[in-house]
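Below is one structure, written out as structure tokens, with a few remarks after it.
Every protein chain except one is present and positioned as in the full complex.
Showing chain A:
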Amino acid sequence: MRQIQSSIDVNSAEFQANAAHNQGLAAALRERHHKARFVRPQRDMDRLARQEKLFVRERIEALLDPGTPFMELSTLAANMAYGGEAPGAAIVTGIGIVAGQEVVIHADDASVKGGAWYPLSVKKIVRALDIAIENRLPVVHLCDSAGGFLPLQADTFADRYYAGRIFRNQAILSKLGVPQVSLVMGHCTAGGAYIPALSEYNVIVRGTGAIFLGGPPLVKAATGEIVSVEELGGCDTHTQISGTADYPANSERHAIAIAREIVGTWKRAEKLKIERIAPEAPHYDPAELYGVIPRDIKVQFDMREVIARVVDGSRFHEYQPAYGTTLVCGFAHIFGMRVGIIGNNGVLFNDSSLKGAHFMQLCDQNRTPILFLQNITGYMVGKEYEHRGITKDGAKMIMAVSGLEVPKITVIVNGSFGAGNYGMSGRAFDPRFLFMWPQSQISVMGAEQAANVLSEVKIRQLSRNGETLSPEQIAAIREPVIDDYKRMSSAYYSTSELWDDGILDPVDTRNALGLALSCTLNRPIDRPHFGVFRM
């Protein structure tokens, strides 16, 4: 396969300015990651110490095989919600290696409001279990939650994707033969009690772990019965009397050691056989991505420059290089695994849309996972393009992306606007993983365009009442709209709301893709079959 020849001058002032700008954004991302992971009020850490509990990060470190990577997901969930009081939505999720197996880890973070579940906590757990189902990954649950955050219970309880979905997903995993182990390291009350109960294996820590539908105060209120935590739902009660828990443990580390032994007994999933070759580092340094991404989202750049800094040996076999050139399609390898790549090099026209739909069918036919690299402002508008059927050509891409049986992984490397988000495998199209870069933006249209539309509507309303507006008054209407729109189209807002699986430092993208791709290969791929393409 041929090497991409980069046409970027790494010594140019433009490159250097981009690099400085984007390195700053990456440093800010690292800082926010660090805070969400480790910075907690001292009183919360003291409380954990008093309860003889390990911090959630220590638990995960003890659980993982030493020296192996942990791909954390949605580290910055809820970063723009609940007044910033719930770092990571009080939940840690990710994919790590335990006893030589790839597993999904879900861990409650008891250092945040006692591990209470906020609406976004529930969303984060459901997403982690969706990933487990879609990729047939076993799950380790580290349970230590105070239960649902009551002031917001209406947003956590009854709807289809609320808390019940956690338990439904656990049952579906079990039905698929994908095992789960729960470690009960705190109280699992009410709904939370079903997490260990629905796991094929569970371990409970004596003294701190407890499982019950209602705790002692609730029992007393309901029936007048007075009972201690240990007697009601402690370690010995459940491992000796009720059979709700399987393995007693004397300490958290003891529980983790038992869980590692349990995972070690599980049969390893057989990986799908796709073409694999010896891995090769990219020829162009991934750190140059900082200089490739423009400082201004409106400035166009060549997606091949990104591909060259992500794939093995910077080698890329481009498909239809002369047709529909605003969409770059082709084959490459990531850590030796073959992938099809579809990346935006401008707005989607009729020909680029047709090319995209066609290439997706090709990859589905030859069993090649697809990587989508999004930098898309949308499909071309206007009379000429409507007459050529731009809507039905966009629909072809959506039909193709929805019908794909091969795994899809999406990285939003810059803009993700309008229907372009759909045709390029946005969140609604079930890519197995979706990551964003820190400077990227996502919304139904660009901030300025939206602000123009919104302020135009407002101005027209006012002028209908006979008012005329000065430029200052127009600016006063327009600017808050722009600010709000910008905030809600930022990568940080997206990741706060779990529209993605996390923001990646661009240089980490290749590693994340390697692990993510490997995870997708645990599940067999069905034969290619699609819906009706409007021709």
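Here, contacts are C-beta pairs under 8 Å (C-beta built on N, C-alpha and C of every residue); 3 or more make two chains touch, one makes a residue touch a chain; residues count from 1.
Here is the rule we use: contacts and distances are computed from a predicted model.
Asks: Among "NADH-quinone oxidoreductase subunit J", "Biotin/lipoyl-binding protein", "Metal ABC transporter permease" or "Lasso peptide biosynthesis B2 protein", go ahead and choose the protein name stored in UniProt for the chain not displayed.
Replies: UniProt protein name of the non-displayed chain: "Biotin/lipoyl-binding protein".
Asks: Using the touch definition from the top, which of A:T68, A:S242 or A:Q365 touches the missing chain?
Replies: Selected residue, touching the omitted chain: A:T68.
Asks: Have a look at A:H254, A:H358 or A:K458 and name the one touching the chain we're not showing.
Replies: Missing-chain contact among the listed residues: A:H254.
Asks: Which listed residue (A:E52, A:D159 or A:E386) would be found touching the missing chain in the intact complex?
Replies: If we include the chain that is not displayed, A:E52 is the one touching it.
Asks: So which of A:A86, A:I133 or A:V205 would be touching the chain we can't see?
Replies: Touching the chain that is not displayed is residue A:V205.
Asks: Since one chain has been left out of the picture, which residues of chain A touch it in the full complex?
Replies: Touch with the absent chain occurs at residues 52, 62-68, 205-207, 235-236, 239-240, 248-254, 256-258, 260-261.
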